[in-house]
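Take a look at the following structure, please.
The other protein chains are all here in position, but one chain of the complex has been omitted.
Chain naming follows the written order as A and B, and within any one chain the residues start at number 1.
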Amino acid sequence: MNSLTMFNFSLLQTLVEVLATLTFALSGMLEAARKRLDVVGVCVVAGLTAFGGGTLRDILLDRRPFFWVQHAAWLWALLALCTVVMLTLRSHHFELTERAVLWPDALGLGLFSASGTQIALEMQMPAIVAVLMGVISAVFGGVLRDIVCNEIPSVFRGHRPYAVCAFIGSWIVVLGQVFHAPDWLALVAAAATTVLLRGLALWSGYRLPSWDTDPSSAD
Amino acid sequence: MNSLTMFNFSLLQTLVEVLATLTFALSGMLEAARKRLDVVGVCVVAGLTAFGGGTLRDILLDRRPFFWVQHAAWLWALLALCTVVMLTLRSHHFELTERAVLWPDALGLGLFSASGTQIALEMQMPAIVAVLMGVISAVFGGVLRDIVCNEIPSVFRGHRPYAVCAFIGSWIVVLGQVFHAPDWLALVAAAATTVLLRGLALWSGYRLPSWDTDPSSAD
Partner (left out) sequence: MNSLTMFNFSLLQTLVEVLATLTFALSGMLEAARKRLDVVGVCVVAGLTAFGGGTLRDILLDRRPFFWVQHAAWLWALLALCTVVMLTLRSHHFELTERAVLWPDALGLGLFSASGTQIALEMQMPAIVAVLMGVISAVFGGVLRDIVCNEIPSVFRGHRPYAVCAFIGSWIVVLGQVFHAPDWLALVAAAATTVLLRGLALWSGYRLPSWDTDPSSAD
């Protein structure tokens, strides 16, 4: 790519990141509202959902500074978002909001898992570990949200393909490295694959196979 | 300050730290008792409540050694405290104990948030990150206690100003750095502000504003 295209690509990536991070934060706020948390709880759960996955990945990779330390303005943006949402959103908007964020959430799933995998590969992690780090980046914010809200993480019991889409898509980044594809191409291809798989899963209503532990009962 | 005053100040700080850490441990033990944990659970939850916040801050800041590694005698003190408390405290003492520890707990909230903020500023963290680290030091011991005891953290749903007091007080440390105030002065002023705010909150019974998600119902 020439430098102008590269600039536009960077800009696009940043835009998708902003959109996806805000979406993750919003999903934390909705869960916090359902559990009737106070304003402190709403802000903390929003931040944990937005930044928890990437932070856990960086702790595991021993990588500093964290995203929200290097770009501390994000913390102010998060506080601003929480304030605006708490002043405007009411419970009868929740269902509509949840449907509206399905697509930005899928974009975040694709982008964060692909970039997390890339970061881990750059740190010489084995392929399977890098893919795992990608999946952790994308889904563990939601896992921490559910643990703090005293629920079994929905990504572990929803029977809907979510982490699985990110797992498959992240292998495209590994393939890209094997075939010496440029980083941006691997990132886009992996993220697109994840988003496509997630879209297919949402559209088809496909359910993950259950562990049929009790064949006599129709579960 | 001359060296004698400094010595007395250090001594005072250490005394407050000891008092506050024991208070935090005690709050972990009471919660563990309510959940009918065994002796292992009581000791672990006590330790997690006392040292969990500072340890999480140090993991996030990539700072070693932890307080309880450098001063391993604290772990023995914790075991001794747990033994004494389990041999003497009965459930009809619990209510009195909880009221008696409100003030040492407020002291701990003030001191740990101020010193946590100072530590983060010394490591060149941005102001908002440093304040966040201060709040994490002071309140995440209790958060981990509640997560292990399978409760939504009380600091996220109590609607009482607790983390908010530490958040406001910690900014005094940042102000102190901006105006080149001596470290001990910033620490004392910040801790005193937090303790005062917490005292006001307890005295007035002030409730944090709720996110009024359902305006039609009187919640």
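Note that in this section a residue touches a chain if its C-beta (ideal position, glycine included) is under 8 Å from a C-beta of that chain, and two chains touch if they have at least 3 such contacts.
Note that the structure is a prediction, hence the values are computed from the model and not measured.
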Where A:22, A:163 or A:195 are the choices, the one touching the absent chain is A:163
Residue among A:147, A:189 or A:202 touching the omitted chain:
A:147
Hidden partner chain, touching residue among A:59, A:168 or A:192:
A:59
Among B:42, B:81 or B:201, residue touching the chain not depicted:
B:42
Chain A residues touching the chain left out here are 59-60, 62, 125-129, 132, 143, 147, 150-153, 155-159, 162-164, 208-215
What chain B residues would touch the chain not displayed?
32-33, 35-42, 44-45, 55, 59, 62, 64, 66, 68-69, 72, 75-76, 86, 89-92, 94, 147-150
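In this text, only the chains that are shown with their structure count from here on.
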Expressed in ° and rounded to a multiple of 5, what is the rotation angle of the C-alpha superposition of chain A on chain B?
120
Separation of mean Cα positions, chain B and chain A [Å, integer]
31
